[in-house]
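Apart from one protein chain that is not included, each protein chain of the complex appears where it belongs.
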Amino acid sequence: MMLPRFWRKIKYRYDIVGTVCETCGSKYYPPRNFCPICRRKSKMKEVNFGDKGEVVSYTVVHDTPEEYRMMKPYIVALIKLDGGPTITSQVVCDESEIHIGMRVKKAFRKYFEDGEDGIIYYGTKFVPES
Amino acid sequence: MIAVEKVAIIGVGQSEFGELWDKGFREIVLKAGIEAIEDAGLEGKEIEAMYIGNMSGGRYLAQEHISALIADYSGLAELGTPSTRIEGADASGGLALRQAYLAVASGIHDIVIAAGAEKVTDVASEMTTDIMASSADREWEGFVGATIPALFALMAKLHFERYGTTSEDLAMVSVKNHKNGVLNPKAQFRREIRVEDVLNSPLVAEPLHLLDCAPLSDGASAVILANEKIAREYTDNPVFIRACTQASDYLAVQNRRDITTMESVRKASSLAYRMAKISPEDVDVVEIHDSFTIAEIMAYEDLGFVEKGKGAELIREGITELTGPLPVNPSGGLKACGHAIGATGIRQAVEITLQLRGMAGKRQVDCETGLSLNIGGTGATAVVTVYGVR
Partner (left out) sequence: MSSVGIVSYGTYIPKFRIKAEEIAKVWGEDADSIKSGLGVLQKSVPDLDEDTATISVEASREAIKRAKIDPKKIGAIFVGSESHPYAVKPTATIVGDAIGCGNFFHAADYEFACKAGTAGIQTCIAMVKSGMIEYGLAIGADTSQSAPGDPLEYSASAGGTAFIIGKSPIAEVEATLSFTSDTPDFWRREGQPYPSHGGRFTGTPAYFRHVYTAGEKIMRENGYKPEDFDYAVFHQPNGKFPVRVARMLGFRSEQIEQGLVVRKVGNTYSGSSVLGFSAILDVAKPGDKILLVSFGSGAGSDAFIFDITDRIEEFEREPKVWDKINRGVEVDYSVYLKLRRKIKMK
């Protein structure tokens, strides 16, 4: 059960909302309270990084954790968002479609649940752009 | 960064590594510790401080305060000896080694012990994997199903794409380490495998197969460190730690500057070479953290043995074989020895020490300078240690 930890970040999981440091312009997703470059000189502002990006690298996961057993195999990818930062997420598409450089767009999906009576963890995944 | 004292390893010990059903955590630690003390010729009470590398006593054993547990069980709590547990995922052992090194190098302590231990089989295997998974970014990598193998697979995929490294190259690393493991009586796996065995083993996270991944194992290791003056009272062949450096990097792989490079390894190793006043060519034997075969290939590059992207050449040309010019993982590495998480960093120190003493039996290589690389998780922590006969 990770209720408060999940709830605290709902806004940033349900949509691609991160932060930008207004002092140096660096963009961060997931959001940070503190810019690692500017440290105490940071001035963080929340920003929505848009809905599209490009696959930088990917893998098809066969040995899955317990909560993802039904989804096996699924695709995990590093996606460079058009908005700037690189995000780790799942891509929902056929194994034959995924490739480095593929254009993707965001989709609101269910990640996993806390068993049959626990809460449902939603978040942002990606699907092919076309 | 000047050390006040020169630091030497005067004793080494190691339990078996593997699925040790009939041995508990306390026993394996004791086994490693006693062996190291006897190897050093100490009585035991000479040890002034204990540094323990252990990733997750809390989740594997529901036991925190591991430092106290080990001090107690080893008899040193009776003497009030200070004991500290250090955690850095599977670099915990390397971190413990470094803390022990700093204690002696600073002149504060004369003789200390650095140990590493982990007992992973007392929980169900899904739990074992999940606990190891907490070495990555739980909130933003673990949450989306990016397991540790998946994160290394992302690095491998890009390494393949950019530099032409292949699955066969990765398989050859596993084959080499298994071959070396046959010669190591304390290795978990002592049988040779072929490239086809690796490629035919089930996929874990493409392109990594089961045999590209080191198994998580039970095990404990210990080394005793002393300053030079004390060391020479106990042994005729002290092995000196010429440098022991550490560096960090962003936790989540997505935040690394270039995911095919481990910045932490580059930073720690360049500093280590500077402190030891050597360059990569001077290294004769290496223990590399091959939690995944791709990690070994990337380490060849990040440790400066070859330029970025050319790591696969070393394995293809047999350079890192036991009989090659730069033997890597003569012990069998994590793949064949087993990866007892917190114990690994110390086990690597044990191996290099045996090699430099000329006591490595059938897997002995010709060496005067050695290096060990212990990595935490997907590279957010790296510890590099340079060892020499003088």
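First chain written, first letter: the chains are A and B, and each begins at residue 1.
As a convention for this text, a residue touches a chain if its C-beta (ideal position, glycine included) is under 8 Å from a C-beta of that chain, and two chains touch if they have at least 3 such contacts.
Quantities reported herein were computed from a predicted structural model and do not represent experimental measurements.
*Asks:* Please identify which of the visible chains the hidden chain touches across the whole complex.
*Replies:* The undisplayed chain, in the complete complex, is in contact with A.
*Asks:* Of the residues A:29, A:58 or A:111, I need the one that contacts the missing chain.
*Replies:* Touching the chain that is not displayed is residue A:111.
*Asks:* Which parts of chain A are in contact with the chain that was left out?
*Replies:* Those residues of chain A that touch the unshown chain are 10-11, 14-15, 17, 48, 70-71, 92, 107-111, 120, 122, 125.
Throughout what follows, only the chains that are shown with their structure count from here on.
*Asks:* Please give the residue numbers of chain B that touch chain A in the complex, ascending.
*Replies:* On the chain B side, the touching residues are 126, 129-130, 133, 139-147, 149-150, 153-158, 161, 202-208, 250, 252-255, 259.
*Asks:* How about chain A: which of its residues touch chain B in the complex?
*Replies:* It is residues 5, 9, 13, 30, 36, 56-66, 68, 71, 74, 76-78, 85-90, 100, 111-112, 121, 123, 125 of chain A that touch chain B.
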